[in-house]
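With one protein chain withheld, the remaining protein chains of the complex are depicted in position.
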Amino acid sequence: MGRIVIRRLASALPIMAIVSVITFAMIHLIPGDPAVAIAGLSATAEQLETIRRDLGLDQPVLTQLWRWYANVLRGDLGRSLLLGQPVVQVMTQRLQVTLALSAYALVLTLLLGLTAGIVAALRQNTWIDQAAMVFAMIGISLPNFWLGLLMIILFAVDLRWLPTGGYIPLTADPLGWLATSTMPAVSLALLQAGLLARITRSTMLEVLRQDYIRTARAKGLPNRVVVMKHALANALIPIVTVLGIIVSLLISGSVVTETLFSIPGVGQLLTQAVLNRDYPMVQGGLLMTTALLVLVNIAVEVCYALLDPRVRTDGS
Amino acid sequence: MAAEDDFLEVRQPPWRAATRRLLHHRLFLLGLILFGMVAIVAILAPWIAPQDPNKLAMRFKFRPPDRDFLFGTDNFGRSLWSRVIWGARLSMLIGSSVVLINAVCGTAIGAAAGYFRQIDNVLMRVNDALMAFPAVLLAIAVTAVLGPSVNDVIIALGIVYTPRTARIVRSSVIVLREMDYVQAAVAAGAGHWRILRRHILPNALAPLIVQLSFLFAYAVLTEATLSFLGVGAVPPTPTWGNIMAEGRQYMIDAPWIIAIPGLALMMTVLGLNLLGDGLRDVLDPRLRVQS
Partner (left out) sequence: MSLLEVRDLTTVFRTGRGEVTAVEDISFDLAEGEVLGIVGESGSGKSVTALTIMGLLPRPTARIRSGAIRFGGEDLTRLPESRMQRIRGPGIAMVFQEPMTSLNPVFSIGDQIMETIRAHEPLSPRAAFSRAVAMLEKVGIASAATRMADYPHQLSGGQRQRVMLAIALVCRPRVLIADEPTTALDVTIQAQILDLLLDLRDELGMAIILITHNMGVIAETADRVLVMYAGRIAEEAPVAGLFDAPLHPYTNGLLECVPSLTEDRARLVAIPGTLPEAHRRPPGCRYAPRCPLAAADCGHGLPPLRALVPGHRAACLRIAPS
C-alpha cells in the first residue's frame, strides 16, 4: 500500500516540475515589457524600475528561475501586488472557502450523479432511464453561470429564500454557510452530476452484463445485494478514476461561480488578479491550485488501488 | 512498392454505412438541427442582423422583445437580436478555430508521441503538466499573459484543450501501431510518414472526431465563461458572455438581456453534445454494443 503511494508521488514530481516552469515562464511570455503591462503605459521610469527590481525582472532569466525554485521550495511564492500580502497566506485563506464550496458541490455531484446513473442503468430503456439521461444532458449543456443567474432571480429575488450572494464561513455560522453556499454549490454541481450520471449508467450497464452478476443472482441473493454490493463494487473502480477530473472541473467551475455569488474564494481572487495584472498572485495561485489537484489525483489513484484487489495484492 | 503497400491497406471504416446510421439516430439529428441553426445564423450574421450590434440608441433602451426588436434591447438601446446573432458568429469562429488547432496540433503531438516512443515520455510529461492545470484557471492565466482579444482567447483555449486531444490520438496510435497490418507495412519497408498517413491516422479518426465535437462544446462554453468574467474579448465585442455580463445588473427589470444569449449558448452546447453522443454511438465500436 505504502509502495503505491510512494510510486504515485514520485510520478507526480516531474509533472509538478514542468507545471512550475510553465507558471514561472508566464511573466516572460507577456508580449513587450512585463513591467509596462503591470504598471500601465502612463507609469514613470522609476515606477517601472521599482517593479522590475521587486519582481527580479532585472536579473538574467536563469538567475530568476533559480530564485523562483529556491523560493517555491521554501514555500515562498512572492507577494501580491494588489493586496500586498504574501501569495501563500492569501491563498491559504481563500482555499478554505473554495474547498468548502467544492466539497459541498462534490457531495451533491455524487448524490445526484450516482443515484441517477444507477437508477437509469437498472431501468434501462424505460421512461425513468430516458428522463435521467435528458436531465444529465441538460446538466452538461447548461452554462453554470447562467443557471446561477436564473437561480438568483428565482430563489433570491422573487422568492427571497436565499441571499443573492456573499459568504458566511462554515466555522462562523453553519446555517449561514448553508444559506450562502447552496445556490453556488447546486449551480456548480450540475455539470459534474450530469457527467457522472452518464458515466455511472454506462459503467453499471457494462458491469450488470458480467458473468459474476449472473452468479450472484444464481446464488439467490436479493436484487438489492446483487446491485448495491456486487455490481456497484465493480462499477466504482472506473467511476473513481473520473473523480480526479470531476474535482478539476469543480475548481474550474468555481472561478465563475465565486465571481457570480461574490464568494471570496480562489476563483474570485485569481479573476481579480488577472483583471488587475497582479502577476505574482496569478502565478502563485495557479501553482498552488494545480499542486492541490495533483495531490487529489494521487489520492484518487490510491483509492483505485484500494478498491481493486487485483491492483492491491500485486502492489504490496 | 506502392502496390504492395496498397495490398496491406486495411479496409477503412465504412463511412457510408456510418452516415446512414447517423441519419437514423434521432438525437444526432436533433443535435444537427440545433447546431445547424446556430451555424447558419452565424454565417449569415452580416446579412440578417437588422441593426449594427454596437450601435447605441439610448431612446430605445430596455425595450422588451416586440415587433421592432425581436429580442428586445439592452441598457444602451442596442438590438439584442443583432448582438446575439453576432455573438453566434464569434462563438462559432472561436469554437471552430479551437477545434482546428486541436485537430492539427493535437493530432501531430499525439501521433508523434504514440508512434515515436523515444519522444513519448517527454511529450507526454509536458502534456500531463498542461492537463494538470484546472482548465478555466489556465485559460484566464493565459489571457492575462496574452491580452483580451478574440485571437488571444482562441490561443488560450487551444493551449488548454490541445493536450487532451493529443492524449486521445496517442492512445489510438499506440493500439494501431501494434496491429498486424501496420507491422506488415513496416516489414514491407514502408516509411514512417507513409505508415502514419495511410495506415494509422485514418483509423484513429473516429475517436478524434468524437472528441472534437465535444471539444467544440467545451470551447464555446469556456469562451462564454471567460467573456462573462471579463477576461475574454473586451466589451463591447458582442460575445454571448459579454452580453450576459453587461445585462447582469439589469437582470431583474430586463431579464431578456441575460435569458436570450444564455438560451442561445445552451442550444449550441446541447446541439454539439448531442452530435458528439451520436457520433460516438455510431463510430466507436466499443460502445456500440450497448445500444
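Letters A and B name the chains as they come in the text, with residue numbers starting at 1 for each one.
Going forward, a contact is a pair of C-beta atoms (placed from the backbone, for glycine too) under 8 Å apart; a residue touches a chain by one contact, two chains touch by 3 or more.
None of these values were measured; they are calculated from a predicted model.
Seen in the complete assembly, the chain not on display touches A.
The residue from A:21, A:153 or A:225 that touches the chain not shown here is A:225. Think of the hidden chain as still there; on subunit A it touches residues 210-212, 214-223, 225, 230, 233-234, 237, 307-310, 313.
In the analysis below, only the chains that are shown with their structure count from here on.
Centre-to-centre spacing of subunit A and subunit B amounts to 22 Å, using the average Cα coordinate of each chain. Interface residues of subunit A facing subunit B in the complex, by the touch rule stated above, are 14-16, 18-19, 22, 26-27, 29-31, 137-138, 140-143, 145-146, 149-150, 152-153, 157, 202, 205-206, 248-249, 251-253, 255-256, 259, 267, 270-271, 273-275, 277, 279, 282-283, 285-286, 289-290, 293-294, 297.
Subunit B makes touch with subunit A in their complex at residues 125-126, 128-130, 132-138, 140-141, 143-147, 217, 221, 224-225, 228-231, 244, 248, 251-252, 255, 258-259, 262, 265-266, 269-270, 273-274, 277, 287, 290.
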